[in-house]
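Note that one protein chain of the assembly has been removed; the remaining protein chains are unaltered in position.
Per-chain numbering from 1; labels A and B assigned in written order.
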Amino acid sequence: MSTSVPVVDRGAKPSGGNPRFFRRLLRRPVAIVCCAYLAVLVGVAIVAPIAMPSVNSQNAGDLFGANQLPSWSHLLGTDTLGRDVLSRLLVGDRVTLVGVVEALVVVLVLAVPLGLAAGYLGGWTDRVVTWLADLTFSLPAVVIIIVVLSVFPTSMLAGMATFGVIAAPGLMRVVRSATLPIREELYIKAAEASGLSRTYILTRHILPRIAGVVIVQASLLAAVALGVQTGLAFLKLLVADPAPSWGGMVADGTSVLLLHPWLIIPPGATIAVTMLALSLLGDAVRDAAVESWSAPVRTKRAAAKAAPASAGTTPPAGALLTVQHLSVSFPGREQDVRVVEDVSFDVAAGEIVGIVGESGCGKSVTAAAIVGLLPGSGRIDGGSIWFGGKDLARASEAELRKVRGRTIAFVSQEPMVSLDPAYRVGFQIEEALRRHRGLSRAAARDRALELLRDMHFVDPGAVARRYPHELSGGMAQRVAIARALAGEPELLIADEPTTALDVTVQAEILELIRELQMTRQMAVLVVTHDWGVVADLCDRVVVMYAGQIVERSDVQSIFDTPLHPYTEGLLASNPHLEPEAATLPMIPGTVPPPGSWPAGCRFSARCRYAVAACAELEVAIEAPYQGHETRCIRYGQLIKA
Amino acid sequence: MSTHPLLSVDHLRVEYPVRNRPPFRAVDDVTIAIGPRETVGLVGESGSGKTTIASAVLGFAPAAAGTIAFDGEDITGAARDRRRRLSASLQVVFQDPYSSLNPSRTIGKTLSETLRPHGSPSKSEVAEQVASILERVGLDPGAADRYPNQFSGGQRQRIAIARALIVRPRLVICDEPVSSLDLSVQAQVLNLLRSLQDELGLSYLFISHDLAVVRHISMRVVVLYRGRVMEAGPAAVVYNHPAHPYTRALLQSAPIPNPNLQRARRTSRQRSTPDLPSTVKPESCQFAPRCPWAVDVCREQQPPEELTSEGVFVACHRWREFAALPGGGADWSGPRLRL
Partner (left out) sequence: MVRQVAATPPVAPRRSDRTAWVPDRAVLVRNPVLRVVVRRCVMAVPLLFVVSALTFVLVSLTPGNAAEEILGTSATPAEYAALNRALGLDLPLYEQYWNWLRHALTGNLGQSIFTGQPVTQAIGQRLPVTLSLLVGALVVSVVIGVGLGVFSALRGGAVGRAADALALVGFSLPAFWVGAELIVIFAVWRHWFPATGYVSISDSPVGWLHSLVLPVAALSLYGIASTAKQTREAMLDVLASEHIRMAWANGISPRSIVFRHALRNASMRVVTVLGLLAVGLLGGTVLVENVFALPGLGSLMVTAATQHDIPVVAGMAVYFTVIVVAINLVVDLAYVWLNPRVRVR
């Protein structure tokens, strides 16, 4: 069950090595510019030494015209021995690029197969390869390369190949750690279960998946190799005079730095621009590879909030929380996409209300919107959220911070990741207590232990000392609830609090929530997809479908007499109620995703009671009975059946 | 049953090494048998070993003790070649529809590669088989040219089923196949699995933590806890008259979608100790630390598997006393909805 924010064009997880990837890459102007520049470099590398064959062996030019600044005859000036800087730069391109390529080839040839083998085969292979890599990693690269170069003086192949060998473990580690999760992917297991050979799986399944990672690392590595090559050339260890190289030209310039500072600029600038191009390309490649992921959460709310059309200005009396005509949208490719539309419900003090629906109906987004916790790109674009006399939909971040944790608390689905893994859980509860209650350290510690005892922990002290990864799922969820209660909230929003837990643990948590409701008169808003949880916990129920509320009632009525075909169909297809039957009654079709909601009733395409009128007009919520509302014009049929 | 069962797991033990400590037994002394056209459900919570059993049968986890036999032939520790031939009759459908299909390959490629190890049919034959199996699972044959990310979770799960069935296996291991799906889609997939079983004469080893789903689809049920079988028998009997305290706790804990009934039965639920110890010694009953009825013998001796009069195997020292208790069973199936 996905409770994450729906993104309109949700693509697959990062892929690499297929044609779509290159198309995505080339859509970015940055990538095009960099590729073009590098192509030019390659072209020059091939052509220049052929077009200007004398430059490589030119010991000196016109000595009287040495150290000249740029002029028409020498576009970049002349160096200390009177040679033309521009032609030396162009000819030196080949040497530089060849060095980079040599290093890259060595690294790739070593790292990719070894990394794949270590990651996929595991066991001894993994241990041996990792140990070798650790050893190589700890070698002092500088010493080794310089010594190798003294054995093979001015042999660029030796120098760059040595660098390649020393840099290979880095890439190997990356390949290995990219392979490990892929190995656990279920389609690999399915392929193995189908009897496909290991070579096939490695080359056809795993290699394409890590291609993206390898390409990114390779482009970054190319930049590093360029740095190493130019550095070694600068030390005059790599290229024999008088052949030009960019690093060597910088060295030449440095020797006359104080008198003629211009000379180091052309080669230095060329090196810098090339490195820039390689780094930018690496970034672009990486962005293209993971493009289909949704945007990360921003720390601050979206700055501008458009004033919603139908805004109430006075808070309604009575309920603790009143949500009126709430709408939430997320930015899509071309325009904003509504994910939640016209949602209204309220929660009275001390009451448990459940929002039920399937994935993509917008229930989690609704819950998050109440405390202003939409992922950075989402915004409330309509309606109000009345709580404590204030409209939270219009409140500033500062005002919301006063509410969060203090009067409204939040507990989410995955307890193991909702606590900070770096701190002990007791500390995290104390932190909340000190923030909301202003307690001293000692008082906070005592109160934290009290809270843990309320959560039915037998030894609260021992639990408080643990880190989140040392707790089981049920324990972590209870700790999360304890932290949420630190501020003595009036309303607890629980987003799928038991979905990730075992059945027996789930029962404990449900009982705990009920107990909290009774002892603290705390209202609870539960978001769930499990009708059993609804039956156990809730006083009233709100059913959502495709971003809208389709039914609202007290809990018994919704089970006894559902007044919306979706609710009815959902309840009927629950296998709990049809243990013996051969076929479960089912709802045909699938939910329309946000962005493609039909006009008229959104469920009509799948509804067995639908008539023509259903698809034409938007349906408003009506209340055929006191306390039981439905968004269906055909509810009469359900009562008859 | 006159012939041998299709899949026979006998006293299987699967261990994982732990540094400086005795190895961790993920599965201990488990015996399961599945016949042709039969569905056996494995139900248990996390850590029960149910997925490990599937891994062992498929050859992903080595058996430390015990045997696994398919169609009478011992396949414990089978070599690669044998596994390849076996995959024509033994297939698997996994839980996560997003991870069980390679996102960078088309559906057609994924389906056809399952056929690869079993002879090389011609391209047109392969295409035909792909198209026909796609139709059979309720998808349009044009889907073969699309990528997984263009399908919903329910549709992907159908594709996963298609992938398992394209070789016409005899036994399909379903490891939590509907757990990631919405309720409405779940019904579709369960119905599909049922009808395919009827049509193709399949057997299923159906693994799930969802009691209602297992109850609905299984003929026999095996209840696992911490790697051991607590109870095993015909589904209706186990659910209506659970003989083992753990089964009882499990059934009582799962909330049923009926408010009045659920609130009434809440009060009768037995609370078990919430905080588990991390290791329980192999000689004791694994449920003893949490069992409200545990006595000394439970902590010292592993309970033997005994057969009750209703044909249920139960591993509990005190099962006879519980059977005699009034209201022994959990009220499992609530009243049906009016439709």
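Note that in this section contacts are C-beta pairs under 8 Å (C-beta built on N, C-alpha and C of every residue); 3 or more make two chains touch, one makes a residue touch a chain.
On a predicted model such as this, the values are computed, not experimentally measured, just so you know.
Partner chains of the missing chain, restricted to those shown and counted over the full complex, are A.
Touching the chain that is not shown, out of A:89, A:326 or A:480: A:480 (per the contact rule at the top). Although one chain is not drawn, the whole complex shows that of A:235, A:349, A:458 or A:518 it is A:235 that touches it. Only one of the listed residues, A:201, A:223, A:320 or A:451, touches the absent chain: A:223. The residue from A:399, A:414 or A:511 that touches the chain not shown here is A:414.
Residues of chain A in touch with the missing chain: 134-135, 137-144, 146-151, 153, 170, 223-224, 227-228, 230-231, 234-235, 237, 247, 250, 253-254, 257-258, 261, 264, 268, 271-273, 275-276, 279-280, 283, 296-300, 371, 373, 401, 403-406, 409-410, 412, 414, 417-423, 431-432, 435-436, 467, 469-470, 480, 483-484, 486-487.
The working rule: only the chains that are shown with their structure count from here on.
Centre-to-centre separation between chain A and chain B, using Cα means, comes to 32 Å. Here chain A touches chain B in the complex through residues 1, 10-13, 15-18, 185-187, 189-197, 200, 204-205, 208-209, 292, 358-359, 456-459, 472-475, 502-508, 510-511, 529-536, 555-556, 559, 568-588, 590-591, 641, going by the rule given at the top.
The part of chain B that touches chain A in the complex is made up of residues 45-46, 58-60, 80, 83-88, 90-92, 94-96, 98-104, 110, 113-114, 116-118, 147-149, 152-155, 160, 163-164, 167, 180, 182-188, 190-191, 194-195, 209, 211-213, 215-217, 235-236, 239, 249-250, 252-263, 266, 269, 271-276, 332-334, 336-339.
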